[in-house]
Structures are given as C-alpha cells and as structure tokens.
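Left out: one protein chain. Kept in place: all the others.
This part shows subunit A:
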C-alpha cells in the first residue's frame, strides 16, 4: 500500500546497491512519506520531519507499528464481512445435514446470531480490544487458551524448519555462486527445483512411505500433545520438518544465488577480485551485505508461510497446528476462532515484513546513515 505516492523524503531512493530490486523503493520510501491517516503525523508536522530525519529507523518502526494497528483493524473487519458473505451461518453449518429448524433456532438465539451484523461485530471488537477473544461457539472453550496451544505447536514446527532451512538455503546459494555453471551449482539447482515443483503433500507422502512405512525409522503420525517430552516431540516432527525444508529451500536458495550474482557483476567486486581477494571472501564480505535485502525479504515470506500456510502438511502428518484449527473453524463459521486466527496470521505477516525491512536497512550502511 506504500508503493504508490512520490518519494519526497530525505532518504535517497536511487543509487542504492540493490536498486534493481523492486522492493527497495518501497523500503527506503517508507520512513519519509508522511501518512495523513497516521495519527502521529498530526502532533507536529515539523517535529515528525526532524525525527524522521535524525532517527529514520525509530521513525520507521513507529510508523509501521501505528499502521499495523490500523491494518489489523481492517483485517478483522474483512474477516467478519467474509464470514457474513459465506453461505449459511454457524447454526446451519454446524448442524449440517442433521439440522432441525428448532435446533437451528435455539443455537441462533443462544449466540445472538439473530442480531444485526454490525452489532455483533462491535460487541466482538469491544472484547477484543480488551484482549478477550471470547469462547469458541462450537467447542465452548476459551479461544485464547486453545490458540495458545495450537500457535505454540505451529511455532515449534516453523522454528525447527527455519533453523534448518535458512542457513542451508543461504549456504547452498553461496556455494552455487562459487561454483556457478559447474556441476555443484547444477546439482543444487536441479534437486531444489525438483523439491519445490512437487506439491508439498506429495513430498510428505513420499517421506512417509519410505521412512515410516518401508524402513520404519521415523515417527508417524506427528501428533504432539501435552504429556510428550522434548525428544519425543522432536522425533515426531522430524518428517514434517524435512518436508517443509524441501518445500521452502529452493525459493530462498535461488534468490540468494541470483542476488549475489547480480552484485558480483558490479565494479567494486571486480576491484576486489583484481586486488587478489579469494572468491569466498569476496562473496561473504563484499557481495553478501549488498545482496541481503532481497534475500531477507524472501526469507521473511517463507517464514510467514511456515507459520500460517502449512495446513496441507499439518493434515498429511496429523499435526495439530494453527492452519488446521482455522480451517475447522471456517468450515462451521465459528466467528471468534476465525477472527483470532486471522488476526494472528496478519500480525505475523506484518511483523515479519517489518523485521525484513529493518534488517535490510541495518545491513546497508547507506540506508542506515541517510544524507
């Protein structure tokens, strides 16, 4: 939403090393552009300008935080409208084919579904602002408590998939650059492309077939529950983590390779080469920091995917994560649960994108110290 509008701020928008990447304009344009919808802008225009100038990073974070509150509000409104637009309400979908008019009527009255949409949304919002997300309509359990468990499971899985896949992807990307157009580069490319081309459920099934059914070395199903020890949990998530690593690896690896190669063709790398520096040193010291912004963005997107987009993997491996929880809730139009899940997912995307932008700025001295 911030790509549009002129770049009027003091931060240089052209001439950055990664100028070829489309996201860089968005990146550097952000702290400079005063947003009329932004509440803080009204306090003192000149103060804000000076603040932006002196502490661009702090200003960026403040502005992003303010915007994300607005965004989350918009998301909640859209989710609520979306559920309303879906055919059938909670009472009819929950009872399904076995619905009787009287039971439907009783549930509607019980949950206040007979009241107008705006009234229901406002009463939900009233609770949510105070941190009370209500109780699930279907199971009557507290949404907060339920999500706590599920989110913990999702983060656990995503964390281990990330600490395996991110270093692996970046490392392989660098390796591919070092051996570019030679055999290691080609092997890395072919294997990772094959892994990303297969649908994730198929990768999952293949792993289950070989490691759980044929060789019997892996744990399946990957169901985790409270009474499990950490080692049991780790063994349970081995196969889903392997699947996720295979799925996200290629994207990050190829972006690393492309970004570094892009930088490698620039003049200062040639200079470094002429100075007689070793290839790996050039990549690690000179090329990588300048290539970090696009890579970080891809990593952030993939991390977000690992948290919110892995419902298929959850189903295949019978893993109780957030994705399955939200799908179950949408199926029966369980509004409080859908709202809470949707907001958490949105918050993750916003947070990870913000983190990616901040890291990109920190990694690039020219963005860190604007003229």
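Observations
In the analysis below, a contact is a pair of C-beta atoms (placed from the backbone, for glycine too) under 8 Å apart; a residue touches a chain by one contact, two chains touch by 3 or more; residues count from 1.
By definition in this document, contacts and distances are computed from a predicted model.
One chain of the complex is hidden; its UniProt record names it "ABC transporter substrate-binding protein", one of "Copper chaperone PCu(A)C", "ABC transporter substrate-binding protein", "Electron transfer flavoprotein subunit beta" or "Succinate dehydrogenase iron-sulfur subunit". Contact with the omitted chain, checked across A:79, A:128 or A:208, is made by A:208.
Within the set A:48, A:124, A:156 or A:220, the residue that contacts the chain not displayed is A:220. Considering A:123, A:139 or A:197, the position touching the chain not shown turns out to be A:139 (whole complex).
Residue A:102 is the one among A:102, A:118, A:181 or A:265 that touches the chain not shown. Residues touching the missing chain, restricted to subunit A, are 86-88, 92-103, 106-107, 110, 136-141, 146, 149-150, 205, 208-209, 212-213, 216, 220-221, 223, 225-227, 315-318, 320, 324-325, 328-329, 331-332, 334, 337 (touch as defined at the top).
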